[in-house]
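Everything on this sheet refers to the single structure shown next.
With one protein chain withheld, the remaining protein chains of the complex are depicted in position.
For subunit A:
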Amino acid sequence: MSSVFAQATTKGPPINWEALSPFIALVVGACVVLLIGLARGAFIRRQVVPVLTLITLGVTAGLGIWQWDTNEAIISGALKVDNLTLALTMIFVAGGIAATFLSWRSIATVEAGEGEYYALMLTSILGMLVLVAANDLVVLFIGFELLSIPLYVLCATHMRREQSLESGLKYLIIGSVGSATLLYGLALLYGAAGGTNYADIAAVGSAMADDVLFLTGIALVMAGLAFKASVAPFHQWTPDVYEGAPTPVTGFMAVATKAAAFGVIIRLFDVALIDATVTWAPAFATLAVITIIVGNVGAIGQSSLKRMLAYSSVAQAGYMIAGVVVTTQLGISAVVFYLAIYVVMNLGAFAVITARERETGLGDDISSLYGLGRDRPLLAWPMTISMLALAGFPVTAGFFGKIYLINAAVDNGYAWLGVAIVIGSAISLAYYLRVVAAVWMREAPATSLTLSARPIMAGGSQEADDEARAAGIEPGADTGRVIADDFAEPSIAVSGPRLSQPEVVFVAIVCSIVTIAFGVYPEPLMDVARDAGAAFSSLL
């Protein structure tokens, strides 16, 4: 009797705590940040909370590296912690760290409450992690909501600006439609397959290829995920939400959400639905072409940089779908590589936009960049490198990202998708180079608040930066320390001719250095991407 009982206890659901540790780190971090954020002291709220956020993200990344090559399904196969999950975790963490730096002096964090703001961000990252690790339809949906709900709130954190609230509301409504579509699709898949685990679905995949229930489920899931990944024609929310949200949140959303959406698309379609490829691959390939065209054409003529980057993110999503459609390890590796470089290319641009919003009072209009090349080389070069990389110029990571994707497409008989990618890139020159031209080939307008008297942040003004850094950590600093950003009232923006934002410039420069470094020597990142692809051992 006792032996039977002993046997029963040992047979409890095994939980691999080590593999689960990155998730736990985020949960604990979010709670701690939320609680510390309740403190009254401005120093604690303004400085300690972001530092704790950074520590949480750092620990998560560290645990992820520790668990590299685990490749295990944990908690009864609900979560799959493999190299794809961990590689994408690094991307989320990178996005989170950059967003934390960009938010450091943002007025949005003050209005929302620092603790809540950063805790929401960490929760959203946790949701992304759950989403890309999901190996079960129910877990997928939990991750999806855990990722989305904090983002709805984050978009609206700039509470005194109408556009921010509008952005949050719009995202909430459209996001909910997406969620509902997804949930319906998942329910149909469950009904058709008789199980929620990916393995159950994969087991019946080939038998169900003609089943109406199954096919409708696939279509609805595809649409629901396409909302999140801003794949046309489900992209309409993207420009409005990107434009309205506080810029640091936009930057975070643009890179991390995209990576999460593609993570789940890869795992769901290339594992659970792999035997139904013939049914969904043509649909996705068509969506890819539509997305490339819509995104690239939409971006032309946008004078708001955030709207332009929103359409550009739509276009880039189109390129990446090509890597999913081919259903090969090479394709997955190409997507992971592209997502990784996509993070740095975009965050560099968002950092510059953040800096200029605070300095000029012109918001994210392209005119805020006029004369940047002459006045602020340390912002001008990162912006230039970001744009050239997004356009796919050589000696930036974007060049190899495109080669990788085209290679994956051609390799498995989708040469025409490769052609679509290059045609899209050709169109994209029109708007990326417009930004470069604004930076280098336009004079700063006389009415601009870009004061020529302001010390240039290039090399020589090291003291100014240090001074600001020293001042920034000063405990006494209160509201004056927070720099108005994101379309703040012009009167506020004028106040700062000596705006010094070392952390924003730092993000911009690090991003551009990484972009160039991977453009010259992409091998290390490609190894990571290849490992992520190799986690899908059933594929070619």
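To be clear about the criterion, a residue touches a chain if its C-beta (ideal position, glycine included) is under 8 Å from a C-beta of that chain, and two chains touch if they have at least 3 such contacts; residues count from 1.
The rule we apply is simple: contacts and distances are computed from a predicted model.
From the set "RNA polymerase sigma-70 factor, ECF subfamily", "Iron(III) transport system ATP-binding protein", "Ppx/GppA phosphatase domain-containing protein" or "NADH-quinone oxidoreductase subunit M", the protein name that UniProt assigns to the chain left out of the figure is "NADH-quinone oxidoreductase subunit M". Checked against the full complex, the one of A:I55, A:I142 or A:V395 touching the unshown chain is A:V395. In the full complex, subunit A touches the hidden chain at residues 333, 373-374, 388, 392-395, 399-400, 402-404, 406-407, 410-411, 415, 418-419, 421-423, 425-426, 429-430, 433-434, 436-437, 440-442, 521-523, 526-527, 529-530.
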